[in-house]
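In this view, the complex is presented without one of its protein chains, the others remaining in place.
== chain A ==
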Amino acid sequence: MKYILMMNTPGGGPYQVAQWPQQDLKAHIAFMMGFAKKLGESGELVAAEGLAGPDQAQRVRAGQDGKPITDGVFPESKEFLAGYWIVDVESPERAYEIAAQASAAPGPGGAPLNMAIEVRQVMSGPPKDLP
């Protein structure tokens, strides 16, 4: 079963990595790299990416002529997606476990951030729930 683990964080909230002291930032990056490596080695990692901040995001929709109309930037957005992992695991419980580990990534002062991570199953083929 594949799950996407989405690290959502409030705009202007605790995940302002750019403002962290270098040591804390380094520790955080090292944690995230090690975490991805560990998931890769267990054969559970499908994909993982960090995303640029909302202050670089544009909202796009098609105009009457089908051409893109852009809007933004929205630096004041309430919540944004900081990054995600897609994992392929045996059970939802395992996905929750991985999410909890990611949530405990170190923040300023090395204290765990305990950020909320949204876990959703990735839709795929018909479920295998025959007896």
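Things worth noting here:
Everything below uses one rule, namely that a residue touches a chain if its C-beta (ideal position, glycine included) is under 8 Å from a C-beta of that chain, and two chains touch if they have at least 3 such contacts; residues count from 1.
The rule we apply is simple: contacts and distances are computed from a predicted model.
The chain absent from the displayed complex carries the UniProt protein name "RNA polymerase sigma-70 factor, ECF subfamily", chosen from "Peptide/nickel transport system substrate-binding protein", "MotA/TolQ/ExbB proton channel family protein", "RNA polymerase sigma-70 factor, ECF subfamily" or "Sarcosine oxidase subunit gamma".
Note on the undisplayed chain: of the listed residues A:24, A:55 or A:88, the one touching it is A:88.
Remark: the omitted chain is touched by one listed residue; of A:7, A:32, A:45 or A:95 this is A:45. Taking the whole complex into account, chain A touches the unshown chain at residues 1-2, 40-47, 88, 90, 121-131.
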